[in-house]
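With one protein chain held back, the other chains of the complex are shown just where they sit.
A, B and C are the chain letters, set down in written order, and residue numbers restart from 1 in every chain.
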Amino acid sequence: MKSKSTAKESTTIPPIKPSKLLTDPQRVEMFRYMLQAREFDLAMQRLNRQGRAFGGVYSQTGNEASSVGSAYALGNKDVLFPMHRNIGGHFVFGQDLNTLMLAFLAREGSLMRGTDGTGHYADIGRRIYGNISHLGAMIPVAAGFVLASKMRGETIVSMTYIGDGGSQTGEFHEGVNFASVQKLPLVLIIENNQYAYSSPNSVEFACEKLSDRALGYGCFGETIDGTDIELVYETCVRAVERARKGEGPSLIETNTMRMRGHAEHDDFSYVPKEQLEYWQKRDPIDRYQSFLLSKKILSADDVTAIRTKLIEEIRAAIDYAIELPFPSAEEGFKNIFVD
Amino acid sequence: MKSKSTAKESTTIPPIKPSKLLTDPQRVEMFRYMLQAREFDLAMQRLNRQGRAFGGVYSQTGNEASSVGSAYALGNKDVLFPMHRNIGGHFVFGQDLNTLMLAFLAREGSLMRGTDGTGHYADIGRRIYGNISHLGAMIPVAAGFVLASKMRGETIVSMTYIGDGGSQTGEFHEGVNFASVQKLPLVLIIENNQYAYSSPNSVEFACEKLSDRALGYGCFGETIDGTDIELVYETCVRAVERARKGEGPSLIETNTMRMRGHAEHDDFSYVPKEQLEYWQKRDPIDRYQSFLLSKKILSADDVTAIRTKLIEEIRAAIDYAIELPFPSAEEGFKNIFVD
Amino acid sequence: MPQLTYLEAIADALRTEMRRDERVFLLGEDIATYGGAFKLTKNFHEEFGRKRVLDCPISESAIVGAAIGAALNGMRPVAEMQFMDFVTCGFNQIVNVAATTAYRWGIGVPIVVRGPSGGGVGANPFHSRNSEAWFAHASGVKVVCPAFPADAKGLMTASIRDNNPVVFYEHKGLYRKIKEEVPEGEYSIPLGKANVVREGKNGTIVAYGSAVHFALAAAEELSKEGASVEVIDIRTLVPFDQETVLASARKTNRVLIAHEASLTAGFGGEIAARIAEHAFEYLDAPIMRVAAYDAPTPFAPTLEKAVLPNAEKVLSAMRKLLTY
Partner (left out) sequence: MPQLTYLEAIADALRTEMRRDERVFLLGEDIATYGGAFKLTKNFHEEFGRKRVLDCPISESAIVGAAIGAALNGMRPVAEMQFMDFVTCGFNQIVNVAATTAYRWGIGVPIVVRGPSGGGVGANPFHSRNSEAWFAHASGVKVVCPAFPADAKGLMTASIRDNNPVVFYEHKGLYRKIKEEVPEGEYSIPLGKANVVREGKNGTIVAYGSAVHFALAAAEELSKEGASVEVIDIRTLVPFDQETVLASARKTNRVLIAHEASLTAGFGGEIAARIAEHAFEYLDAPIMRVAAYDAPTPFAPTLEKAVLPNAEKVLSAMRKLLTY
């Protein structure tokens, strides 16, 4: 799984391990979210090259299965605390493109009124709570969210994310330990995309698997192939079930690859070519597309049609947002405190 | 080991597992340090009752084997970062009673000039570096200390301590992970004395053993009976050896019992009587004394003589220190910065 | 009205609000079984249960972070720092998560982070800090520093009811030192209202927390010497009641600012700056400050006394100011 074993690996796309929990329409839906995330990403990259994007553009190419498959395992009362490479989860939670684009481009009408950008927003109606830049900080917050529901006798699950880098923050430790002691319904996806900015895993930690940390918290831990969406989904369904049953948090490490630089300004020349090639074969969308085509769940034409429609929608959202002005200056002076 | 199993345990003092690494004179020396720590403790408690102690008095009764046995495993270039229940280690590192008493009572001549108290001092000549109150904070510092020696090609080992409570701090995580990545010669003794102030282990963490965390750092971990000094010593010798060989940090969890309140103001009524009784049988000094007597390494008279002498020395140190004035007021304005 | 200590008054506010509003709950280290290091929440868990009086691991970031998360989900958590010094371990959560959420998301984060601060009790550098200025500079956090039992109750009530993050500094030296009549039942004092605790006309001392008592003692002494000194307890740093302070400066024309926190970049500078900008023409003398020397708070009583401000130091500075 890890790119360490690169050389010996086969060069063909590895097959998906189908989950018994999924119906074909659900498969198509997940596929659609992944494609949407990918196309959103490509669009942002394009805007960035054109100098029309705003703020950092953090690609999530390579992460679609991890993000979509995990969020898809949640129920309609559960909450999502996504990170900077989890656009897929926003779509699963029903986010519309205009709202997202207004946030990314900090335009008038953005849920954040221009105070912040990218996916940092919260959309309470959709049960999406954005993150802050400081890595690890949202883990205790996501835990506290479900501590509150638990106190009220509600059983909702909170899902959040951290990277192979962010797992080294003190707040990761305090948050996961707190959730474990309180047996909170928290699912933490550790997205190990092999790099934290320019730092490979070996700079960040010395354990075999990041899910090995579960033992030291007394919670559940598992490391999986994060490019097989059905595996991600099924693993997360089990984690969500355990959470609902009161069995406490799970650390699910999804092994993936960050297929571009940390953000678009980064040429990621520090990533060995062979590593990228290895993971290119495991592109989560390619893998799932092959599977869906081979199982005849979708035809090649279907895929083209879906993709074309998504691209059009994204283009429309960009056209809509980019013409809008930035929020007016007065917004800067509002809401330091709420009433 | 853990007090959870209290009821079923025998009521006799469990035997010591003798270590092959120790000579009889060393055994006597370790015993002497433990007794010294205990008597120092009793003296501080007495001073506290008399209203003559100053600042919090944190008993280390029950912790003598863990503190002395671990520090005794270090070599004469290694450094010690003790915590608030590690007076034993100070003695192992050659601290004289007067220096210690001046620090505790904040008298003129204290190494800290009255700016701080208890064991917070550093005595560089003796390679003792005190702690600060904020739990966990000294772990990265102890790691950085040996990072420096490693850079210079020196192989010294740094030993520090944390409690069953303090292990939940973010700095524990960051410090241990950092040391593991850098494979630093750090030995961290996790003194699990069953309580963090009033909080039993169940409030603090949900894992089986705190040493289980080693897996998640990729370092060595082991949990031992912390009331058997020879076991503590031998375990730490191995940890120190690994450290010197460049095999990285060890987490050694020593199971003990805090036999008094968090500090002397605390009546520890939250501790079940049976738990104290269970651990009373495992008093580290009683256990070792029985062993030394049974092996005829010491006679009862020897023990009495040692103890009497220690008590006298401590009394003399108190008499010496308590008559001295507090440091003069100007000290408060000095050394905010050094030149 | 019952006579309560400062500590009892705070406990009373917590208890009253917890009875009134089941969204209010407490979390912190050793607050249930033990009742808190200062026994402020003694027996609370018996009335409210251990879920609403939650003993937590030694993890200040998790404590504050969990409070924020619970607040986002409809609760009104009150998080205790066993000593306010340890807020440095939960600092990021307060200044970056709690302080920015209203601004960024339009959602209030109704948490209170409270605990014992301050020196003068022979603790040590790590159990004595007065760090309120850090949060006053954080933009998005309210900062409360009561000096009296009744105020402590009223301001705690208001802090719990406030929809924004509040850092609530209790002074441990005041916990059991003073008793006064404290209104029973629900009692709230709006945040952001300074209190003229003593009227005067020859000069003003602006203070908060323990320093209010230094100021009052100095004013009392000065009254014997024939000087009439006004004492203003600002009570909350954020929001800051600029008008009350300026009004007094304009009336007495001489201002001394006193706080226990160390001088440099302390909140006294902020107060001085506002007066120097907005009441400049009314001043007949330099604005003076009495604060701790810029050092950690030392352990030995001789050093601590030298470093921290006290009534005598305020008195002698005020004498100078009045004769300027």
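Note that contacts are C-beta pairs under 8 Å (C-beta built on N, C-alpha and C of every residue); 3 or more make two chains touch, one makes a residue touch a chain.
Here the structure is a predicted model, which is why all the values come from computation and not from measurement.
Chemist: I'd like the shown chains that the missing chain touches, ordered by label.
Modeler: If we consider the entire complex, the absent chain touches A, B, C.
Chemist: Looking at C:57, C:125, C:165 or C:309, which makes contact with the chain not pictured?
Modeler: Candidates C:57, C:125, C:165 or C:309; residue touching the omitted chain: C:125.
Chemist: So which of B:175, B:261 or B:284 would be touching the chain we can't see?
Modeler: Touching the chain that is not displayed is residue B:175.
Chemist: Decide which residue listed in C:99, C:112 or C:205 touches the omitted chain of the complex.
Modeler: Touches the omitted chain: C:99.
Chemist: One chain is left out of this view; which of B:149, B:198, B:227 or B:250 touches it in the full complex?
Modeler: B:149
Chemist: Where does chain A touch the missing chain, residue by residue?
Modeler: Touch with the absent chain occurs at residues 54-55, 106, 110, 112-118, 120, 132-136, 165-166, 168-171, 196-199, 203-205, 266, 270, 325-333, 336.
Chemist: Touching the hidden chain in the full complex, which residues of chain B are there? Just list them.
Modeler: Residues 111-113, 115-116, 120-122, 124, 129-130, 132, 134, 137-149, 151-152, 158, 170-171, 173-175, 177-178, 181, 335-339 of chain B touch the chain that is not shown.
Chemist: Quickly run down the residues of chain C that touch the omitted chain.
Modeler: 85, 88-89, 91-92, 95-96, 99-100, 103-104, 125-126, 131, 133-134, 136-137, 139-140, 237-238, 240, 257, 261-262, 264-273, 275-278, 280-281, 283, 285-289, 294-296, 298
As a working rule, only the chains that are shown with their structure count from here on.
Chemist: Among the chains, which has its CA centre at the largest distance from chain A's?
Modeler: B
Chemist: Could you please state the distance in Å, as a whole number, between where the Cα atoms of chain A are centred and where those of chain C are centred?
Modeler: 42
Chemist: Between chain B and chain C, what distance separates the C-alpha centroids? Give it in angstrom.
Modeler: Centres of chain B and chain C (C-alpha means) sit 37 Å apart.
Chemist: Give me the residues of chain B that touch two or more other chains.
Modeler: 168-171, 203-205
Chemist: Spell out, as numbers or ranges, the residues of chain C touching 2 or more other chains.
Modeler: Within chain C, residues 56-57, 59-62 contact more than one other chain.
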